[in-house]
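Here the complex is missing one protein chain, while the rest keep their positions.
Presenting chain A:
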Amino acid sequence: MSAFCLADCPIDVARLGRELASRSAGACVSFEGWVRDRNAGKAVLRLAYQAYPALALAEGERILVHARERFAIEHALCVHRVGELEIGDLAVWVGVSAAHRDAAFAACRHVIDEIKAHVPIWKNEFYRDGASGWLHPDGSPVSA
């Protein structure tokens, strides 16, 4: 399995956790990004993620390879959902195992920040007032 995956169905966190296991790992840190019911003061009903798969997979893999080089960690994995999601759904999962917790926390934080900043995935929020809009990282809507 690649370290970075796109998924069009719910993420199996238990299975991913087992893939992080290592006899020499004393720490495991994971991050779960959930779909929230509000953003920038607007009530959100649901959202949809769109990805450019070829580049998203390459860029996600690059970020995880870089994390393994930069931090003293054993494994780093990430899965990002695409398609339609409901409030409370798990949208993105990052997991890191390491000998010690400092590296695991730092690497997990680094990976999710890099994924959000660089991987070509876009979020379309659908609001209670009937409007919808694609977002960019500062949360403000993008108009083409």
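In the analysis below, a contact is a pair of C-beta atoms (placed from the backbone, for glycine too) under 8 Å apart; a residue touches a chain by one contact, two chains touch by 3 or more; residues count from 1.
Everything that follows uses one rule, which is that contacts and distances are computed from a predicted model.
Missing chain, UniProt protein name: "Molybdopterin synthase sulfur carrier subunit", from among "Fenitrothion hydrolase", "Molybdopterin synthase sulfur carrier subunit", "Peptide/nickel transport system permease protein" or "Carbohydrate ABC transporter ATP-binding protein, CUT1 family".
Considering A:I73, A:V92 or A:A107, the position touching the chain not shown turns out to be A:V92 (whole complex).
Interface residues of chain A facing the missing partner chain: 33, 49-52, 54-55, 58, 80, 91-92, 112, 115-124, 134-137, 142-144.
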